[in-house]
Structures are given as structure tokens and as C-alpha cells.
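Okay, handing you the structure first.
A single protein chain has been removed from this complex, and every other one stays in its place.
This part shows subunit A:
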Amino acid sequence: MAPSEVVMLNVLLLTLACFGVGAAGALLTAPWPRMSRLVGHACALVGAIGALALGAAGLAGGALGVIIPALLPIGGFSLGIDRLSAFFVLVIAVAAIPSALYAIAYTRAYEGRRSLAGMGCGFNAFLAGMVLVVLARNVLTFLVMWEAMSLASYFLVMTEAEHRETQRAGWMYLVMTHAGFACLLVGFLLMARETGTMGLSEWRAASTTLSQPMRHAIFALLALGFGTKAGVIPLHIWLPKAHPAAPSHVSALMSGVMIKLGIYGLVRIGFDWLGVGPSWWGGAILVVGAISAVLGVLYALVEDDLKCLLAYSSVENIGIILLGVGAGMLFHSYQLGALASLALVAGLYHTLNHATFKPLLFMGAGAVVHATHTRNMEEMGGLIKRMPQTAVYFLVGSVAIAALPPFNGFVSEWLMFQSLLLSFQISATGTNLLFAVSIAALALTSGLAAACFVKAFGITFLALPRSTQAEQARETPWMMRGAMGMSAIACLVLGVAPVGLLRLLNTTAAELTGAHADASFNWNAIVANGAFGTASPLWIAVALISLPALILMALRIIGANARRRTYETWGCGRALQTARFEYTAAAFANPFKRVFGLLYRPVKELDIQFHPESRFFIDTITYRNEARSIFDEALYDPISRLVRRVAQRARVVQSGNVHLYLLYIFVALVVLLALAS
């Protein structure tokens, strides 16, 4: 073992030890809630820092290989690291560090509740599970860790199990995640049988012997399994329910990184395990990505529940990432390795970016929910005066996720556009049109995302408070603000100086596609494909910071009136300006609801109760205008009805008689023995 490898191994062991101590410590100190909270999350924080080091070292080219045969049957517990794994470890760490810091203060509200110790334990197990999934090097290790990650997150979602809404969300999450797991299991076992090896690293070489139909089948199964975890439409239905139900630091991790492991899997099957695929694989991913991006942001736009809005926006961002991955696979299948790398770099960089701004937004939402005790934006407003720092951080997150300069979302989305525009190098008209449509989808998504986050930030933080809770809101503890500040700074740094990471990602992508992207990443400009397009995040940031200051100075010099008078908002002559005059979240989204009515199929109900004496006096007006999800109605309701009907029939075998059950076991055993011989 090389000395560098020994160091890597030690870092890994220390990281896992931290998570282990955190998980056990949180449980053992359960009788002392304060202690349990601190031990659980502080260990998670240190572990996450270890993961950051591990990821950074791996991305720079560090190697690692461990096999512990005693821990698991068939191949043992096998871990390893390559650049792609290292990048995803980095992504996990970037989201986990602020989330853990935030959790130390945030979980204080849970002191005195029974769920606290379990939460600390689950949080560590969740982090460890995610890190080990991307490091897993054989089938069994991967599947066991995947399941551990899913179960840990399930228990975290169920933290507030006393709410009926949470129970429903948890149930749906459990069902969907296991449906996905079943697909993965079958896919992995098929692959292992066909290639004759359980080692994931050997699959790339071994997959060349696969028959064509088998490759398609395995691709479809694994894509379904990973797609469910990523939350792509139409497999997304668990996501907008489970993410808001979890505590905010857990939502931050589930939305920020857990769904990215679905992306990790898709990148693995598309570029690594199955080799170069036919063009329909990439095309399918591209189409699913475009649909997820547009529909995700459209559903986010009409949400009035702040955390639900953020969850739907994760569906959108997964869609954007998949546009990069799908485009990469398509370019790859047309032997355009350099372009495939560019698209993959864009997709992976967006993955990292989303892992910085989505936790930031969830932490901000958590702070707001903490202060106002509601998730409904219609009861917020005016918080920028009461929580000025949280407001700034949430604004940074909003600008970043709307992909506006000078923050990080802009860099990845610009790269994405650049790589999609380069699709004219393929000479197949159908494919070109597919790309044209996905460019339009990405553009529509970015416009709608800007609208969505104007709504999210504007309705929540600006104007007058809409409820007494919002009026009395107070700024959060310093640790929560510090965590948000860290993420906000990360958004700015990744947006202004993306150079180093983009270069490393270029190497990572080249490992998968066999060619470096034809792009130069320098401090003062990113140049794609021989000056096909250039952008300089650094200089844009410099200009956006210095120009407003210059304008202010210029106005002073030319003698503008610098006085300012504070007065009430002009109210059309009305004497009183109250929050009732403000535009609401629902009203803000209404133009979109009308324009895209075909997708939302809004239910409109207007119920006016008149006074019994005279119709000129109105007692109450009830107005309901909700968007419905076409997927629930058209896809999942029939499936769940069918499952229910089958389950009803199958109940006859469940008599409650132990002797009968023993008979079942006996029959099953005989049948199995007969089959085996």
C-alpha cells in the first residue's frame, strides 16, 4: 500500500468512526437531551469535515481500496475511490457540514421529545450510509448501504410521527424507495449473473460481452431504480411529501444530496458500468430531464407551503442535472467525447451547486418556520425587518438557484446552455430537434425558476407581516445563521471562482468519456469549444459590485438630491395600509396557473354565503383554487387501487392460525428443494 493510500484509509476510518461515535453517543446519552443533541451533531460535523478531506484528496487523484471479507458474504465489504466517487463524497460533505452545524442549534426545539436521540443517531447513520454508497465497490456493499441510507432517512422523515401528514409522507416514501430498490436489486443481480462478477469496478470491461436485449433491460431497470431515488417525474411523488415532513436540517440533506445519489447511479450506468450505450438511452434521460425540469418548477411555482416549494424545485434541479447527463450520454453515443465531457461537467457542477444552495434555502426555510411556526407563506411577510441576516442568506440562495450571476447556479447553467447549443455538431436532424426542444425547456425552466424564487423570497420576507406570528418573529441563534452564512459564501465562491473545480471535473469527466472537454477554464474567463462561447464569472461579479457604487458616486458628483423621506405606501387615498392589500402568494402564481392551466387543471370553487336578511350583505366568502397533480390522478391512483384490490384477495391466506403458517413454510421449503435439485 502506498503511503498516500494509508493516509486516505486513515481519513476514511476516522470519518466513519466519527459517524459511529455520533450515532452511538446520541443513543447512549438519551437521558440527557442537551448532551445527546450536542454529541450526535458535533460528531456528524467532524465526520463531514473528514468526508470533505477525503473527497478533495480523491478528486485530486488519491487512491483507496479496502476489502473486509468478514463483514459481508459474497465478495466481502469492499470500498474504493475514483474521481467520480470522490466528487460525490465532496458533494455530500459540502451539504453536510453546514447542515450538521445548523442541527446543533436547530434541534434544541426537540429537547424533551423522545425523538431527539433517534434523530441524532439517524443523522449520523444517514451520512455514513451516503458516503459508503458512493465508495461501495461490489454489489452487496452497494445494496446494503443503499438500504441503510434509505432506512435512516425514513426514520428521520418520521421524526414528527404524531402528525397524520408525516405518517402519510413516510408511508409513501417507504413504498416508493422500496419499489426503486426492487428495480435496483433485479438489475444488479442480472448484471452480476451476466458478467459473472460482483465487483462494480470490473463491470465496464465485462459488460462488452452482454447481449443487446440484456443491456437494454439492465439499463431500464437500473435507470428506474436510480430515477426513483433522484425523484424524476413521474417517479417524484414521494419527494414533495417526504422532504417537507422531515426536520429542516434533514430536508436540507435529503434534497441537497440524497437525491443526487440517484444521479450518481445514472452516471455510473450511463458512462461506466454499461460502457457506451445506444443513443436512445441518452435521449430518454434528456427527455425525462426536460420534463422534470419544466414540470418541477411549474409545480413549485403554485405551492404556498415554503418547504413544499423547495422540494418541487429539487425535482426541477434534478431535471436540469439530467439534461447535462442525458446530453453527455447522447454525445457519447455519437462518439463526441469532448462534447460529452462538457455536458457532464455542466451536469456535475450543477449537482455540486444544488448541494450548496438547496441546503441553504432549506435552512433558511427552517429558520423562518422556527420563527413563525407555520410553513404557509400566506402567513409570513415582512421578515426581512425581523430576521435581516436570514433574509440576506435566503436571498443569496434564491438568486443562486435562479441561476443569476454572480452566484454559482449561473456558471453551471451557462455551461449547460453552451453544451446543448453545441449539439449542432451531431448531424442527425431528429436528435438536433430533440436538443432544440431541451434548450427551450431549460430556458423556460430558468425563467420560471426566477419567478418562483421572486415569489418565495418576496412573499416570505418582504412587505408587511401577514400574521401576528410573522410580526413577532425573531432572528435565529448564531449557530444557525453561521451555518447559512457558510453556505452563502460557498455559493458566491463557487460562482466567482469556479476554475479549480471545473478543471478537476474535466479530468473526472474524461475518465468516463475518454476525452477532455474542449474548453479552457481560467480565472478570467471560461471558454467553451474554441471561443464558441466565453463567460467570465469573476469580471461579471467585479462589475456588478463596482458599477452600483460608481453610479452612486456619480450621482453625488453631478449633484443629485441625496435626501430621502420615509412615508407610507400610496394607497389610492385609503387612510390605512394593511397587509390585506398586499399581493398574496396565490395571486402571484395566478398568471402562471392560467397560462399553464392544462397542466395544473386548477380546481376553482367560489362559495359565497349571503346574509339571510339581504343579499347585499355577505357573511363569508370561501375561495379555493388548487392545482392538482395529473400524475397522482392518472398514474398512481389506478396502481394503488389495483394493489389494494389484490391485497384484499390475498388476505384469505392470512388466517392467524400458526399451524397453517407452519404448513406454508413446509410447502415453500419442499417447492424450493424440488426446484433446486
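To be clear about the criterion, contacts are C-beta pairs under 8 Å (C-beta built on N, C-alpha and C of every residue); 3 or more make two chains touch, one makes a residue touch a chain; residues count from 1.
Here is the rule we use: contacts and distances are computed from a predicted model.
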item	value
Among "PhoB family transcriptional regulator", "Phosphate transport system permease protein", "NADH-quinone oxidoreductase subunit H" or "Phosphoribosylformylglycinamidine synthase subunit PurQ", the UniProt name of the subunit that does not appear here	"NADH-quinone oxidoreductase subunit H"
Option touching the unshown chain, where A:Q469, A:N590 or A:N625 are the choices	A:N590
Selected from A:F219, A:F417 or A:Y600 as touching the chain missing from the view	A:F417
Among A:I49, A:A161 or A:L464, the residue in touch with the chain that has been omitted	A:L464
For subunit A, residues in touch with the removed chain	382, 384-385, 388, 391, 395, 399, 402-405, 410, 414, 417-418, 421, 424, 429, 432-433, 436, 439-444, 446-448, 450-451, 453-455, 457-459, 462-464, 524-525, 527, 531-536, 539-540, 543-544, 547-548, 551-552, 555, 558-571, 577, 579, 581-584, 587-592, 594-595
